[in-house]
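Missing here: one protein chain of the complex. Every other protein chain is in place.
To keep things simple, chains are lettered A, B and C as they appear, and every chain counts its residues starting from 1.
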Amino acid sequence: MLRAAVIGATGYAGAELVRILSGHPDVALSVITSRQHAGIPYDAIYPALKGFVNLDCADSDPAAAAKKSDVVFLALPHKASMAMVPDLLNAGLRVVDLSADFRFSSRDAYESHYQVHTCAHLMDMAVYGLCEIYGDRVAAADLIGNPGCYPTSVLLPLLPLVKEKMVDPTTVIADCKSGVSGAGREATATTHFCNVNESFKAYKVGGHRHTPEIEENISRCAGRPVRITFVPHLVPMTRGMESTVYVTMSPGADESQIQGCLESHYRSKPFIRLLPSGRSPDTLHVKGTNFCDIGWAVDPGSGRLILMSAIDNLVKGAAGQAVQNMNLMFGLDETAGLYGVPFPL
Amino acid sequence: MLRAAVIGATGYAGAELVRILSGHPDVALSVITSRQHAGIPYDAIYPALKGFVNLDCADSDPAAAAKKSDVVFLALPHKASMAMVPDLLNAGLRVVDLSADFRFSSRDAYESHYQVHTCAHLMDMAVYGLCEIYGDRVAAADLIGNPGCYPTSVLLPLLPLVKEKMVDPTTVIADCKSGVSGAGREATATTHFCNVNESFKAYKVGGHRHTPEIEENISRCAGRPVRITFVPHLVPMTRGMESTVYVTMSPGADESQIQGCLESHYRSKPFIRLLPSGRSPDTLHVKGTNFCDIGWAVDPGSGRLILMSAIDNLVKGAAGQAVQNMNLMFGLDETAGLYGVPFPL
Amino acid sequence: MLRAAVIGATGYAGAELVRILSGHPDVALSVITSRQHAGIPYDAIYPALKGFVNLDCADSDPAAAAKKSDVVFLALPHKASMAMVPDLLNAGLRVVDLSADFRFSSRDAYESHYQVHTCAHLMDMAVYGLCEIYGDRVAAADLIGNPGCYPTSVLLPLLPLVKEKMVDPTTVIADCKSGVSGAGREATATTHFCNVNESFKAYKVGGHRHTPEIEENISRCAGRPVRITFVPHLVPMTRGMESTVYVTMSPGADESQIQGCLESHYRSKPFIRLLPSGRSPDTLHVKGTNFCDIGWAVDPGSGRLILMSAIDNLVKGAAGQAVQNMNLMFGLDETAGLYGVPFPL
Partner (left out) sequence: MLRAAVIGATGYAGAELVRILSGHPDVALSVITSRQHAGIPYDAIYPALKGFVNLDCADSDPAAAAKKSDVVFLALPHKASMAMVPDLLNAGLRVVDLSADFRFSSRDAYESHYQVHTCAHLMDMAVYGLCEIYGDRVAAADLIGNPGCYPTSVLLPLLPLVKEKMVDPTTVIADCKSGVSGAGREATATTHFCNVNESFKAYKVGGHRHTPEIEENISRCAGRPVRITFVPHLVPMTRGMESTVYVTMSPGADESQIQGCLESHYRSKPFIRLLPSGRSPDTLHVKGTNFCDIGWAVDPGSGRLILMSAIDNLVKGAAGQAVQNMNLMFGLDETAGLYGVPFPL
């Protein structure tokens, strides 16, 4: 059994990690930490888990966690992660970091949107954990920068087409919608029920920090620097993320090529469900799962390609993908712990 | 592997049965039927299940289902069930019926609230499948009348106290609240989003058919005929049922006795989570699970006992309890297929 | 034009006061205050009101408010109100206090559930502003203790029947359900969307501070001290409150008497809509209005009377009733500013 620690276990991504790892056939949850709730039984914070998680929250001591663990999940705010990673790697552990700290190849891109990177020497060894695209590198990695939820939802439908030059990456417009759990467990005006209910709105227009993460990965696949337009919106629901991505098709590309490209890239990927042309994925159909459902259509009027994806922002967009990365790193079945039967509603 | 058929698989209770049985380690789903959707792939109706349920909906032919199955779940409207049960039993199968047709001991009680019973001779052999109360009888049964959702939520906190004469059963008032999935998959004015959202209301006040089902079971435990007051309400949420039950304590009964009684009855029951005095169960904490969370408090002003329960109406209130019954009938682990790690949110 | 000030204008009750008073034909909004947001334009806090409220939030200076106003609404936390009331009354203003500070006749009842009362000498002159019951006293009052939302919803269907001795007041059980706006504008775990959505639960069981307020008013009408059982619940919706009240009918009382009593008390009351027997009021039908819709039924099994009410907790349960009180105090039409056409959905 792998021994796994979750650092930052009481945030929403951390709680999903605790849920998934508690049910993982090859994992024993060794340590769960929370600065805020140290000493408190975990099921006092998440009563749903009573009877399933019997650990108390420990303080965030990476050295103590390292002694009891083979793999560590960091579900911390940006910046807190990079302070812990070197010691954990030195102790011989593998690390899946859910913050943005190790998602970037470009130090400049990171620092221009986040802060000074204090572990820049580790950025090169970190692998961007978008499993369906970089699975081979993930399998060999010691340190994973687990992708953001928006980048996951935008990149999965898009990257195969960029790689195969079927679309013009400079024309990408990503209109994305997230459930409220994406805003985290903290009680704020943004997450107040009365501000969310019957509300739909864009936010951080032109300024969301997931933009450079998306751009770096499209640029890498395109082989040249690409800027995109990305606008996130908030949906009155707890879980789920839908992205509608608009892109101009390359001259000569047609529907059958688009379909062929997506099918050939994703045929053997257990967590991608490709829909027939013209069908729209629905967040309800992926709720609680690690799936990314992908739909697509060619707009008859404008000729633009419309790509749509639906994920559970906390699972494929965070904790589920993190565990999928762990599975690949340790040579486990990619779906281990992640393939429970979905709820029909 | 047990071979299980679900008759009426496209309604919400049927869909939950399909979900649970698809993930059950000791069961193979043999047949799923739907009159309305015969010939249609199941995942066309419930796209969430794509990749997990590869059966088409068959027509509702009980003889055909019988040949391929060891156990049959009937998730049909009242009356349709009783027409199928005799043949299924004659074919040597065990039957869990989710309709009201075999929940009653009293033919009069059934017929005064439903319709003429055409299989009254089987009513005696049917066992009321409230597992935590009648588990011994369930284990020996060939035919289970699976309890209604409201009766489950009201009876579980109440019956141990009635049995031990700690409360006056003639004073029971059950104020119950259900999510919209309880109204079924049919599109009606009741289930229209715009009628539900921002709406809370009672319905069928003084006339809901679950009343006699609750009364028969309280009466059986009390040893005398008892009438109660039961008012159901509709909550703007998909899943979940909360019942707040008010009852006068017997002279001499006190808090510690109440607690002791509930603890001793439920200590070894894997699907009951008893909360400390004064804590309220929350439907969110049991969503997607087979748990019944039970809370209680003695009202300081009036001295009345307040019991509260939370269940998922589609799981413990329907499909989950049905599978729990199957587990008991076939000598399987009571929790088999029903003990996935709950979602923290 | 009456000049009206709202002290504490940025909380939800305050915001509803601002909305109603801005549209009131006989009122000019003179001052709106907010300690937290002093100096901020009101429509920066509530953008919906852009173009309708052009005032900035002032600091909470009662003397300054008094100079510009004829009537003051206090929408402050308990305790903060009583510190302001004496000066406002001395300045010749009339005051409608939405806190609990002046709702009680009994100082003991207040102090045992709130805190020491520093203005106990004013408790006698204050009138409990349940307009349909105490309208005559309201018209002559200088200081109104505006009723709580739960008491309003419980007392309106019940008090006429208690007065006429048609029910036994010692048997009252009030099972009440509130939308989330009742928890106020502050961002807390209670109001976090992800804790509310798909959640239904009781809270403060046996300990909610509205209990003594309800009890004092029932006792006054009954002519003797009465204790009741009251359990509040939280509903995943923004606005609305439904109360289902159970009470034993007096010997000899029958359905026609119940109906007659309610009809005769409420025939001329513009904000009470009495439903036919057996019909349930719905929070959706009173959303945004000052109505209290009342339904009732006699439970055929137990013979108990079931009363149901639906209000908008922020309007009839707070700001609307406060303005109704103001209308009565100043001899205006009782419905002035409160009778916009309701939304059909």
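Going forward, contacts are C-beta pairs under 8 Å (C-beta built on N, C-alpha and C of every residue); 3 or more make two chains touch, one makes a residue touch a chain.
As the structure is a prediction and not an experimental result, all values here were calculated from the model.
Chemist: Among B:62, B:147 or B:236, which one touches the chain that has been omitted from the display?
Modeler: With B:62, B:147 or B:236 as choices, the missing chain is touched by B:236.
Chemist: Out of C:238, C:302 or C:324, which is the one that touches the chain we can't see?
Modeler: Residue touching the chain left out of view: C:238.
Chemist: For the chain not shown, which residue from A:53, A:98, A:183 or A:228 touches it across the whole complex?
Modeler: Of all options in A:53, A:98, A:183 or A:228, contact with the hidden chain holds for A:228.
Chemist: Would you mind spotting which of A:59, A:87, A:108 or A:198 touches the chain that isn't drawn?
Modeler: Looking across A:59, A:87, A:108 or A:198, the contact with the absent chain belongs to A:198.
Chemist: Name, in rising order, the residues on chain B that touch the hidden chain in the full complex.
Modeler: Interface with the chain not displayed, on the chain B side: 12, 180-181, 185, 187-189, 191-194, 196-198, 236-238.
Chemist: If the missing chain were put back, which residues of chain C would it touch?
Modeler: Considering the whole complex, chain C reaches the absent chain at 12, 15-16, 18-20, 22-23, 46-52, 181, 197-198, 238-239, 273, 282, 284-289, 293, 340-345.
Chemist: Against the chain that's been left off, what residues of chain A make contact? List them.
Modeler: 173, 175, 177, 179, 194-195, 197-203, 205-207, 211, 215, 227-229, 231, 233, 235-240, 242, 244, 246, 278, 280-284, 287, 295, 297-302, 304, 306, 308, 310, 345
We take it that only the chains that are shown with their structure count from here on.
Chemist: If I list every residue number at the interface of chain A and chain B, are over half of them used by both copies, so same, or under half, so different?
Modeler: Here the answer is same, because the shared fraction of interface numbers exceeds one half.
Chemist: When the C-alpha atoms of chain A and chain C are each averaged to a single point, how far apart are the two points in Å?
Modeler: Measuring from centre to centre gives 46 Å for this pair.
Chemist: CA centre of chain B versus CA centre of chain C: separation in Å?
Modeler: About 39 Å separates the centre of chain B from that of chain C.
Chemist: Which whole number of Å gives the spacing of the CA centres of chain A and chain B?
Modeler: The separation of the two C-alpha centroids amounts to 37 Å.
Chemist: Would you mind listing the residues of chain C that make contact with two or more other chains?
Modeler: 194, 197-198, 236-238
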